[in-house]
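In this view, the complex is presented without one of its protein chains, the others remaining in place.
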Amino acid sequence: MPIPKYVGSFKGKDFINTQDFTQAEIKKILDAADDLKKKFRKRIPTNYLPGRTLFMIFYNRSLRTRNSFEAGIYQLGGHAHFLSPQDLYTPTLPEDMVPYATEAISDVARVLSRYGDAIAIRIYGDAAKWTIGRGHRVIQEFAKWADIPVLNMEDDMHHPFQALADMQAARAVEPKLEGKKFVVSYAYSGGLKPLAVPQNEVLITTQMGMDVVLAHPKGFELEDSIIKSCQENVEKYGGSFEICNDMEEAFEGADFVYPKAWSPKQFVPPYNKTVDKEGASAYQAKFKNWITTMELLDRTNKAYYMHCGPADRGQEVTDEVLDSYKRSLYFEQAENRLHVQKAVMSMVIP
Amino acid sequence: MPIPKYVGSFKGKDFINTQDFTQAEIKKILDAADDLKKKFRKRIPTNYLPGRTLFMIFYNRSLRTRNSFEAGIYQLGGHAHFLSPQDLYTPTLPEDMVPYATEAISDVARVLSRYGDAIAIRIYGDAAKWTIGRGHRVIQEFAKWADIPVLNMEDDMHHPFQALADMQAARAVEPKLEGKKFVVSYAYSGGLKPLAVPQNEVLITTQMGMDVVLAHPKGFELEDSIIKSCQENVEKYGGSFEICNDMEEAFEGADFVYPKAWSPKQFVPPYNKTVDKEGASAYQAKFKNWITTMELLDRTNKAYYMHCGPADRGQEVTDEVLDSYKRSLYFEQAENRLHVQKAVMSMVIP
Partner (left out) sequence: MPIPKYVGSFKGKDFINTQDFTQAEIKKILDAADDLKKKFRKRIPTNYLPGRTLFMIFYNRSLRTRNSFEAGIYQLGGHAHFLSPQDLYTPTLPEDMVPYATEAISDVARVLSRYGDAIAIRIYGDAAKWTIGRGHRVIQEFAKWADIPVLNMEDDMHHPFQALADMQAARAVEPKLEGKKFVVSYAYSGGLKPLAVPQNEVLITTQMGMDVVLAHPKGFELEDSIIKSCQENVEKYGGSFEICNDMEEAFEGADFVYPKAWSPKQFVPPYNKTVDKEGASAYQAKFKNWITTMELLDRTNKAYYMHCGPADRGQEVTDEVLDSYKRSLYFEQAENRLHVQKAVMSMVIP
């Protein structure tokens, strides 16, 4: 079996945030993902990582992420361990240690580095105490101590593999992304939801040099550091980045729309003393009109509808859109998780 | 490695109910299972499904089913994901959706179809709200939306792989099943138990053309649709089918006895408004004399004792029978789960 050139090309690197990579590197990953997708469809064997073990630590539930990583490493010839915190002594930051129930991340990361080849982690929401950036710190702590690559399966700042999967789906329908209008919009949902997906969508689309509009009601601002990175991306890669507070206006002439719920950060730490779920929910309830409908999609330039899934029906989006809108990339995005993850794993795992 | 002809011969078909297959097809599956059993014993490699992924969704606990499926797909060269509902957003029927905790089966089935090759599901009892047929509907909903084969690992109507394993065990000791008397009998147990096993036993044995007697106290009637299918089987395949309300009479001259607990359906929906566990238990307690003893077995034609396991000692059967009755197929039935499941997987997985 011939080994493609991309295998091992980022050997040993962590994959935590797409901003750690250049546009050229991201495109190289997407090319690899396209190659792996073609081979998957044709059942061409891709045993590029024989004997390699991936540790998957899930502090949160998952359908797409767990199954695409586990199937993905297996399709590359390797094997994944599914680790839930209740089966381990929960790997924990120094300040959160509880004797006989937790174990220091510094120890867990170093021990796993002796047995296998990469550590993938998902942590946000309750597992990260709804304190923005705390889940991300857990992943950084793993990366600090592990001798093997650390992969971010979604924390409370970033969801980099989702961003890659989305760009693979977008490129497949519009080979030239530059000059296309991509709208990342708030959409209503009752529950408390993290910022990771919208933050990563504005990051990756500005990195691809697209004309990006971030739309949300006042109070739903993303982290300042993210906005700054977007502006830097525009300087480096061209395109544009604007923020607006009107969903209808944002959709006007869009080529891609990505309407997705998140929660206003002023109700959770470090912006609030406590986690005020009721406050957030009440504030969100004022914006039930931020829902994706057929009428709204009519204002676009025949935009492709995108969502990371699962979408909250009747809240973020109408059943009609989900079930009958022709230009939806919903299942293609889900599928691409498999291919981009296989691409990154084949590139970084030694 | 030569690939046997049966591999891929039912490519893409679901395996939900043995009645969806003809007698000839069932015999073809059993022949494949015999071939795989022989190869397993001799450690002859059977990598017929390299690179294939099986998703196993368990709403209920399991020993035999989980381990035989996971080991089975691996022995065929593939890999299984063990998915428990608490690790996923629980895949749910439209009417049972709970925001942020469940995900529509229609979405789950379509997403998993993008990553792997078959979905196996177990759901009955509490997980199906003890409403007869509801677990079966969950499996049908998966089958409706999945693009890959759906396998029934036991719902509240059917347990088709158990039925196959039992017929493989019966054929091994009596190569000609036609003309043999097979008794499916109620046996006492205190707990609430589903109808799947007795229903599948009368279905598969009438499909094999045997002389089948279903024995149970009044009130323990199986679903009407099952009885109708049994009568149709007799018309098609010969043999006979009778119902009687006396365990001793039923055992008289039997070649095989399959005494197993189930619960009277008039205590659970849709036959009752609520799930009346106490009512069922109190009614069942009237029939503690429906226990398999050495004396009862003496009335048979040296019958083979069969049970899907685990058997409730001292309730369904005496310790003496389980520990010292010579003609017991108990562990052979358990082992055959492995072989029949490998047979079906190798036939339906594309």
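We call the chains A and B, going by the order they appear; numbering starts again at 1 in every chain.
In this section, a residue touches a chain if its C-beta (ideal position, glycine included) is under 8 Å from a C-beta of that chain, and two chains touch if they have at least 3 such contacts.
A quick note: this is a predicted structure, and the numbers were derived from the prediction, not measured.
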### Residue among B:Leu30, B:Val212, B:Ala334 or B:Met347 that touches the chain left out of view
B:Ala334
### Task
Among A:Ile16, A:Ala33 or A:Val108, single out the residue that touches the unshown chain.
A:Val108
## Note on the structure
Had the left-out chain been drawn, it would touch chain B at residues 43, 45, 58, 61-64, 66-68, 70-72, 74-75, 79, 82, 84, 189-191, 309-310, 312-313, 315, 331, 334-335, 338
### Query
In the full complex, which residues of chain A touch the absent chain?
50-51, 53, 55, 79, 81-83, 86-89, 99-100, 103-104, 107-108, 110-112, 114-116
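Criterion: only the chains that are shown with their structure count from here on.
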#### Entry: Between chain A and chain B, centroid-to-centroid distance (C-alpha), Å
41
